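Just one protein chain is left out here, and the rest sit where they should.
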Amino acid sequence: MVDPIKVYPAKPAKVYFYGTCLVDMFYPDAGIAGVELLEREGIEVLFPQNQTCCGQPAYTSGYHDEARSVARAQLDLFPGDWPIVVPSGSCGGMMRKHYPDLFKDTTDEVKAAEVAGRVWELTDFLLNVCHIKLEDLGEPTTVAMHTSCSARREMGVAEVGPKLLGQLKNVNLVEQIRPEECCGFGGTFAVRHPEISSAMVSEKVDALVDTGTRQFVTTDCGCLMNIAGYAEKNQKPVEGQHILSFLWSRTQGKGGSSHE
Amino acid sequence: MSETAEHTGHHIDVKEFHPRAQAAIHDPKIRKNFRSAMDGLMSKRKTAFEGWDLETLRDLGANVRLRALANLPDLLEQLEKKLIENGIRVHWAVDGDEACRIVRDICKARDAKTVIKGKSMVSEEMELNHYLEEQGIEALESDLGEYIVQLADETPSHIIMPAIHKNTGEISQLLHEKTGTDLSNDVEYLTASARLQLREKFMNADVGVSGVNFAVAETGTLCLVENEGNGRMTTTVPKCHIAVTGIEKVVPSMEDVSALLALLTRSATGQHITTYFNMISGPRKAEELDGPEEVHLVLVDNGRSSIYQDDELLDTLRCIRCGACMNHCPVYTRVGGHAYGTTYPGPIGKILMPHLIGLDEGRHLPSASSLCGACGEVCPVKIPIPDLLVRLRQESVDGDKLHPAKVRGHGAKRSSMEAMIWKGWAWMHASPGIYRFGTGAASKFRALQPSKAGAWTDYRTPPKLAAKTLHQRMKERGQ
């Protein structure tokens, strides 16, 4: 299988914002931060209120009929031809990479492929479509970054996070050992194979702690609740946030309005 | 596949993956042995490909394999014809049992009492050693790792490095108990003593059994990749050499081999090439002074022709058995090779074994993955392993009415309870109004959020529901 080559569009006037269910319920701040960053770039953000979930949990569990029915409910949310931005590599990957397969041989095949072609991981979009320039207003600090496996391997954005953080002059990005190794989340994997998952996340937390930093950022809320949740429960001195929250908080008040 | 297995293979219950994985995770020795070995292999692989256009090379590897598979029946016939011209006898086996019987019959015809073996994963698949022993024929492994594993009465825990789960101390103890070698932590000494013992065996063995890495149709050549020289011994010293291979190993020409070889050894152990690349195209000729008088090739199907039927599953057959997927697998690294209880462990095992043993028995294999994609990223022939895992998950729960499951034993994992949960989930998430109501209510009553959520909270704090959902906040912003 040949991955489609990424051809970035010109910066559009509007985008559809696909928030994802985890951001919706647990990390809406990250979603709002993403919206703010886009608006500051002069982009109008359209938020279809009928969005729910991309269908990935059922898809990766093998329940493709159920995944398809949920995914189908998302296909009509984006009637204009604006790009669809997603603050998650994992949901982005589901939509961009797996929707075409999921709807193959159905009446929605063409629509699914069309929607998939418009899906962008949000940090990638900010860097490579908006050509965002970040001005750091924060105090000097150190941070580590965990790029989710789907952001890295399905969406191909491993370079993006470090580049964005690199624009922040007071932020020192440190790299943990084995940065490309999975944190052990894997959706339902974490509950189907809890011992293996926890063995993985414990090593990830140790790797982050060993960098000496107290904070990490990540592209995906699944990794975030896994890594931060493990660290909290086991009283490891590292806290996490979504990279969008971090970028917004470092640059807030510059050129745009801030919503608390 | 034959329904009446003559010897029942699986000594280990594949279904007991969970307890074995758990035990491995809590065994610091296993954790350390695998972690350090896999770290080393990953970094060596990286270095070995420096200066190569790896993506283009992997594309070539994938295409070479796909081209061979596209012509598989023709290539097999061409291979057979050429081998026969070269004086090599060809046998076909639909399954492991038949392959075992073929090997036995060749041995019996020669009145063979001892068989020396080079490394062959297909023979592991056939469980040839046990079978031959039952038939009164001694079968001795000669690859050092396989030899160690056989002395310990274990199975390989890695397809390239069979004894990777053992450290030097354990191996020394084992060699001491089984062969009388003095206890020592000096690897050179241990290796030298194995050399002595095995040389004796090579000289006296009646038959050599080996695997095959590539079978070349154009020239009728069997290629073997190895470092130790035991493969060369096995295929040269005994009077009779039997090679066993899966039917998918055939390629059209030596040129294809040059591409696959460049990928294989670098992916496997980070070597630019192995010490020996052994190309066998016939038995000893009248004027030659050494080499086997007889050479046989056993072509083993054992489920492969079933995999071949389906366009997506077919990719499984591209595999060149380099082991890179397990070296890079975070799950394999944690649980080690034995936890799987299968001939092939790790990612390749998860996508291949369900076809060999059935998805009923292998139902836990596809789920034991976080779908991180590291395997697919390094696979030298670009097998989309994560996609195949998802496909097998779907097959194991009969989860797609549009694409009915095909793999033997499909649907074995489906439980009506789980199916109902997903149905309910789908109903809620396919109805935006209900979804917004539900998530909104959850946020409103978030104080009631349980602090325990099954296995999740055994190791982590639960994620905290936000006071307002993103939907609500966007609505407030007028969006």
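Each chain carries a letter (A and B) given by its place in the written order, and its residues are counted from 1.
Basically, a residue touches a chain if its C-beta (ideal position, glycine included) is under 8 Å from a C-beta of that chain, and two chains touch if they have at least 3 such contacts.
As a convention for this text, contacts and distances are computed from a predicted model.
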item: Name per UniProt, for the chain absent here [options: "Porin", "LUD domain-containing protein", "Menaquinol:cytochrome c reductase cytochrome b subunit" or "Sarcosine oxidase subunit delta"]; value: "LUD domain-containing protein"
item: Neighbouring shown chains of the undisplayed chain, as defined at the top; value: B
item: Listed residues B:26, B:46 or B:67, member touching the removed chain; value: B:67
item: Contacting the left-out chain in the complete assembly, out of B:108, B:195 or B:477; value: B:195
item: Those residues of chain B which, in the complete complex, touch the missing chain; value: 33, 36-37, 40, 52-53, 56-57, 60, 63-64, 66-67, 69-73, 76-77, 86, 92-94, 98, 142-145, 148, 161-164, 166-168, 171, 187-188, 190-192, 194-195, 198-199, 203, 218-221, 227-230, 232-233, 236-237, 247, 253-256, 258-259, 261-262, 269, 271-285, 287-291, 299, 301, 305-306, 308-311, 314
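Throughout what follows, only the chains that are shown with their structure count from here on.
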item: Between chain B and chain A, distance of the C-alpha-averaged centres to the nearest whole Å; value: 33
item: Of chain B, residues touching chain A in the complex; value: 18, 21-22, 25, 31, 39, 330-331, 334-335, 366-374, 376-377, 382, 384, 387, 390, 392-397, 399-403, 413, 419, 422-423, 425-426, 428-432, 435-436, 439, 442-443, 454-466, 468-471, 473-475, 477, 479
item: Footprint of chain B on chain A - complex, ascending; value: 1, 17, 19, 21-29, 31-32, 35, 45-47, 49-53, 55, 57-70, 72-73, 101, 105-106, 149-150, 152-154, 178, 180-182, 184-187, 189-202, 225-226, 229-230, 232-234, 259
